[in-house]
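Here the complex is missing one protein chain, while the rest keep their positions.
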Amino acid sequence: MGYLGQQLVNGLTLGGIYALIALGYSLVYGVLQILNFAHGDVYMVGAFIGYFVEIALGGPSHTKVPVPVMIFIMFAVSMIGTGLLGIVIERFAYRPLRKSSRIAPLISALGVSILLQNAALLLFSANIRTYDTSSFIPSTAGFSIGSVNIDSVRFAVLILAMLLMFTLSKWVNKTQVGRAMRAIAVDRDAAVMMGIDIDRVIRWTFFVGAALAGAAGVMNGLLLRGVSNGMGFIPGLKGFTAAVIGGIGSIPGAMAGGLLLGVVESLTQGYLSTNFSDFYTFILLIAVMLLRPNGLFGKKAIVKA
Amino acid sequence: MSEDTSKLGIGTDEWVAQHEKRLQRRSGALGIVDLLNQRVSNKVRYSALGVAAIVFGLFVHNLYLLRIASNLGVFLMMTLGINIVMGFAGLLDLGFVAFYGFGAYAYALTSSSQLNQHWPTYLSVPAIVIATAFLGYLVSLPSRRLFGDYLAIVTLFFGQIFIQLVLSSDSITFPGHTDSTDITGGSNGIPGLDPFKLFGRAFKSTSDYYWLLLIVITLLLIAVVRVNRTRVGRAWRTVREDPLASQSMGIKVNNLKTLAFVVGAAIAGLAGAIFAGIQSAVFINGFDIPLLTLIYAAVILGGSGSIPGSIIGAFVMSVLPEILRVQNYSEFLFLAVLVITIGVIGKNWKKLAINIVSLIAIGYFVKALFSLSHMTTTPTKTWAIAPVSKALQYWLVLPANRIVWGNMAFIALVALVAYYSIAHEKIKPWLLPIIAYIAIFVWEDRLVADASTTRQLIIGAMLVVMMIVRPQGFLGKTRVEVL
Partner (left out) sequence: MTPLLTLEEVDTYYGAIHILQKVSLHVNEGELVCLLGGNACGKSTTLKTALGMVSPKVGKITFAGEDVTKKNTSHRVKMGIAVVPENRRLFGPMTVLENLKIGAYVRGEADPVDLERVFELFPKLKDRQSQLAGTLSGGEQQMVAVGRALMSRPRLLLMDEPSMGLSPRLVEQSFEMIAGLHAQGISMLVVEQNANMALSVADRGYVLQTGRIVLEGAAGDLAGHDELRRAYLGR
């Protein structure tokens, strides 16, 4: 029982990260109907920014500011940085292609992905870095519910992911830009007729989607996983899988899909095999696409969260 | 008005034919490419190529050159395959190298002591082609009802899964067994494969494979050109241009797409088997993303949908890296490409001359600034290996901490190029020589030392830029926008 509970908690934390990545795919797909392949690499950049902020603030063991402040700054800088990166990617790699064939943005996205990965390799070398979280938050900190131990970093990441998703729902449902974004997803021409400035909304969409990926990247680092130039590839695929499970374009779907995927993955790793866990994810993706092409929670358009 | 509406009523074939006639003429340096492209007939081109290949095979016995030529052959098979999947049917198959890898591993498993299978080539190769085609069919299934975009990412995922499966299949414990079996050799690969045995002889030298590849590619080319002229070929192009329109014209879009995808997979499988034969060993790291991007870069550079384009693209992407191993060539080529780019952008000779002069002036100016500020520089001796670099050293600044300076300049370069693309027409001419200078600086101080990363960076940038500037590639036909 304890083991199962442990796996579930791990799965939800992992799922929170996947959900944040999946949201970026879904938001962008909603307004532009393109798959932003470079999204996983934006997540990688977010993790790097978090790392360098940590170093700039004195490093893991000699931080110059209180730990919560440091973590806050890491998230803030990373999210703003990746958000801006998202805007830049849209401006230079996708906007010139709005009127071209469907395959052109996909190839352009592939190009951006290769560029980001190799620029990171050139600038930061192939060394794998870590946030070394345990030197500022002892791994013994935490609490237990029954026989399930929940360490504080994991818990914080889970709460933070939920918080970000909640904020996003509010943003999408309660602000004019969020509403406009959904309107564009439903009927772009009608949205233009209402005076909505499409470019501005698309910029916002990329900013928010990329910022969420950046946050996910920092979370990944805090959970003591390695930071390197190729780290975004697999999570990018998982994020996409989560978005498809939830029905691409659907915001609540992306959240649910991410959490579900995290739990499934954690359970297969815990009970079946670690080596093949990505394989099971792939099978899940195929099964969903074959059986429920619109996703488990899917409607065609973005619906209210 | 009534005249216009009557035009909309034409049939599929007619429509496609019309649209191919509407080639647009471009001015400037790119126009020359078009002109060359139209002057010579395809038959002449292919025959010349074939004769050259035969002469090469007859008279060249240098093992290194034969290897390069065979690798080019395998690469060419793949670009032709991609050309069918992407160029004709408009699908993005990012699992293509996995099919290629599957073919290679299938050959390894049926022709080595790994599983103690030594199938005759007449049996194993056709079986591999069929098996790869079937695998392609399975992979295409989930995307059939959905958009092409899904296929792209599903195949990308598939490629990754293939690698992971191969890597972790070196210790599989089958149910009912206690000991584990090594199927794929994991990261050690599978060495010692049997050579092909065809036409009554065992393939002992690379030359044998060269001839085999020549035959296979010739057959493939004939088939592709033929198919291109048939209804299926035309229908494929219609599907690529406008899936909705072709749906309404009664073309079974899904079946055609699946067919293209499966044919592409089969070709990749065959290429993989031949590659495994040439290498007489397989290793998983040959079937990863870098190869994939290289193939795509080749097809896109040449022009997807254009067969001559694929051939030239394959040549550029597979042979060029070999040539560029010699640093002096790569430096020379870099400078040549830079000058040509400035020429193409500037559109006339006078501007090119002005730009080059300003570029040279900037170089001396920066060099003077540097020496005034007493910054330390790299001693010439440790730096200049290649003659081109030696010549450049009198002009280019070589700071002591080259990695740091190079990195900063790289960031500046990316930012400036991006800015250039949206800058006001009046500012652009001023930016151009500055960008060129920084490009040379980054190249000499940073990129030359990191060849593989540089190659990937260039490919990535090229994919984006080509999509924006010339999505049909250098030899492709201008797409006619469908309203």
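Some notes on this structure:
Note that the chains take the letters A and B in the order they are written out, and that residue 1 is the start of every chain.
The working rule: contacts are C-beta pairs under 8 Å (C-beta built on N, C-alpha and C of every residue); 3 or more make two chains touch, one makes a residue touch a chain.
Note that this is a predicted model, so its numbers are computed, not measured.
Which of A:A56, A:V69, A:A126 or A:M194 touches the hidden chain is settled by the complete complex: it is A:M194. For subunit A, the list of residues touching the undisplayed chain reads 176, 179-180, 182-183, 186-187, 189-197, 299, 301-304.
Following the convention adopted for this analysis, only the chains that are shown with their structure count from here on.
The touching residues of subunit B, when paired with subunit A in their complex, are 86, 90-92, 94, 141-143, 145-150, 152-154, 156-158, 160-161, 164-165, 168, 240-241, 289, 293, 296, 300, 407, 410-411, 414, 418, 421-422, 446-447, 450, 453-454, 456-457, 459-465, 467-468, 471, 479, 481. Against subunit B, the residues of subunit A that register as touching in their complex are 33-35, 37, 88, 91-93, 96-97, 99-108, 110-119, 121-123, 233-234, 237, 240-241, 244, 275-276, 278-279, 282, 285-286, 289-290, 293.
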